[in-house]
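I am attaching a structure below and will ask some questions about it afterwards.
Only one protein chain is missing; all other protein chains are in place.
Chain lettering (A and B) follows the sequence in which the chains are written, and residue indices restart at 1 in each chain.
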Amino acid sequence: MLTKNTAGVKARKRLCMTVNGRAVEIEIDIRESLLDVLRDRLQFTGVKQGCSVGECGACTVLLDGTPVNSCIYLAAWAHGKSVVTIEGLAQDGQLTPVQEAFVEEGAIQCGFCTPGVVLSATAMVDSGKAFTHDEVRRELSGHLCRCTGYQKIVDAAERALREAEIAADEHPV
Amino acid sequence: MFDICELCEPGTLAEAKAIYAANPELKVIAGGTDVLIRMQHGSLAGAGLLSLRNIPHLDEIQLLADGTLSIGAMAPFTRIFENELIRRLVPVLGEASVSMGGPQVRNVATIGGNLCNGAVSADSASTLFALDALLKLETAGGERIIPMRDFYAGPGKVNLLPGELLVAILIPREGYEGMGGHYIKFAPRKAMDIATLGVAVVCRIRENRFEDLRIGLGVAAPVPVRCFEAEAYAKGREVTWECVQEIARLALKPAKARSSWRASKDYREHLIEVLAQRAVAEAVKRGGGCCAD
Partner (left out) sequence: MIGASSIRKEGRAKVLGTAIYTDDKFMPGALHGLTVRSEVPRGILRAIHFGDGIPWEEFTLVTAEDIPGTNLVASVVDDQPFLVGIGQEITHSQQAVLLLAHSDRFLAEKARRAVRLDIEELPAVLDIQSSLDLQPLIYGADNLLKEIRIAKGDPAPVWAQAAHVIEGEYRTGAQEQMYIEPNAMLSVVEPRDGALQVTVWGSLQCPYYVHGALRQLFGLSEKQVRVVAMEMGGAFGGKEDYPSVNGGHAALLAWKSGRPVKLIYDREEDLACTTKRHPSRTRLRTAFDAEGNLLALEADFILDGGAYATLSPVVLSRGAVHAASVYRCPHVRIHARAVATNTPPPGAFRGFGAPQSLFAMERHMDVCARKLGLDAVELRRKNFLRLGDTMATGQVIREDLDLAGIMDRALAAIGYHDKRAAFALTNQEDGPIKRGVGFSVFMHGCGFTGNGESHVASVAGVEGLADGTVAVLAASTEMGQGKNTVFAQIVAEALHLPVELVDTAQVDTDHVPNSGPTVASRSTMMVGRILEDAAIGFKQALVQQGFLAEPYTPESFQTAVAKAVAALGTLRCYGQYHRPPNIQWDDVNYRGDAYPTYSWACYAAEVAVDLDTCEVKVADFAAVQEVGRVVNPTLAAGQIEGGVAQGIGWGLWEEVTMQRGRMINNQMTNYIIPTSVDLPRIQVIFLENAHAGGPGGAKGIGELPMDGPAPAVVNALENALGTLRLDEVPMTPDRLLERCEEVTHG
């Protein structure tokens, strides 16, 4: 299907997706990135813009559960998909175990990389897989952080994985 | 906001080919991690995009009846790295796949997009070169299958005809069976970097002799290259350290290294020899051989 641009008219498209569990239906400009739509149209300012070229990971969101850089993802492609931003993790102000781990381990300094890296850590925990220390570092390597030297971020992710493993043992599905 | 004048999102391959045939000036976009970054830097201004995302089955990895491994052009790198068939039959491609970008990029970037972008640094390119992969290309009018070595026309340019889409990457059984392989990506950091140099080696060892050896280099020349002199030298020879060292020396032949901010020419040439030696040694080990002195 063609969404063609005529002179002076910005090409539009109807976008239906789920964001943080709620259905969203808006008309978007086909030129918009998912980041543009999330921040500027839907006011999810928790999704950050650090570089616009998919290098720093600050714009990371979960797309059908998978971490992607929203700055180089066309908004149009999110049609029919589920998007989770940092705002979608806590329920009624209750932090998730991953969020708690980040706060308590001191993994947050300036906080600008935090939303993205918390989402990647959440995807790791949700996958149910086990990760070695090196694999944890690799899974988080798409997030540039200038404040922490990554140490406490890795500690927080490992703590969240350990806690999830224990919880799974206690409540097998 | 990207400087896009239109976005076409066909739901079937036939539709895509028809649109592309009628509008060959459209820019094909797969994962977007190349095209959108280039647009961010001012290239492709005002382009119309032909997105392949909604086409089913274009991302599948399967083993065909005749033993050919077929990798859909839209398969993202994370999928390739985690795929059972790839791990079992051609793990060197998995190595290349997990070396590019970072996790978020690998979740979205596709092998087809990586190849068609034509960047000589593409981690999949030098590996597929070494594997003698075939590319299945289709237009509204027909299809053709060409070897990797005929795909690159020049720096950043690939041999796609107007209206032609890369649909699958094929690795025939002879290309992977009994092979040991290793891919080394050399970059300043261990993540998120474009390769300063990529070396892919596959070899088949029989009775500790090189029955077959193939070496692909990325970023050593304007296009990915095969080291034919080195490969010819190795054929039939016993696997020894001297042999491996000579192979590495010969691997420099097709290289036309340039100096850039990433590395000087001298350093690049030095790396080619060193890394070719390491990659061959490791590929030999995985192929069941042994570098005796």
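Basically, a contact is a pair of C-beta atoms (placed from the backbone, for glycine too) under 8 Å apart; a residue touches a chain by one contact, two chains touch by 3 or more.
All of these numbers come straight from a predicted model, not from anything done at the bench.
Q: Have a look at A:Leu15, A:Leu34, A:Leu63 or A:Cys145 and name the one touching the chain we're not showing.
A: Per the contact definition at the top, the residue touching the missing chain is A:Cys145.
Q: Over the whole complex, note the residues of chain B touching the chain we left out.
A: Touch with the absent chain occurs at residues 1, 3, 42, 102, 186, 188-194, 261-264, 266-267, 270-271, 274-275, 278.
Q: Could you list which residues of chain A touch the chain missing from the display?
A: 31, 43-53, 55-56, 58, 85-87, 89-90, 95, 99, 102-106, 108-115, 118, 134, 137-138, 140-141, 143-154
Simple rule for what comes next: only the chains that are shown with their structure count from here on.
Q: Which stretch or stretches of chain B touch chain A in the complex?
A: 1-11, 19, 32-33, 36-37, 40-41, 48, 51, 53, 78, 101-105, 107-108, 190-192
Q: Which part of chain A faces chain B closely enough to touch in the complex?
A: By the definition above, chain A touches chain B via 1-5, 11, 13, 29-33, 36, 52-55, 57, 60, 66-69, 72-74, 76-77, 120, 138-144.
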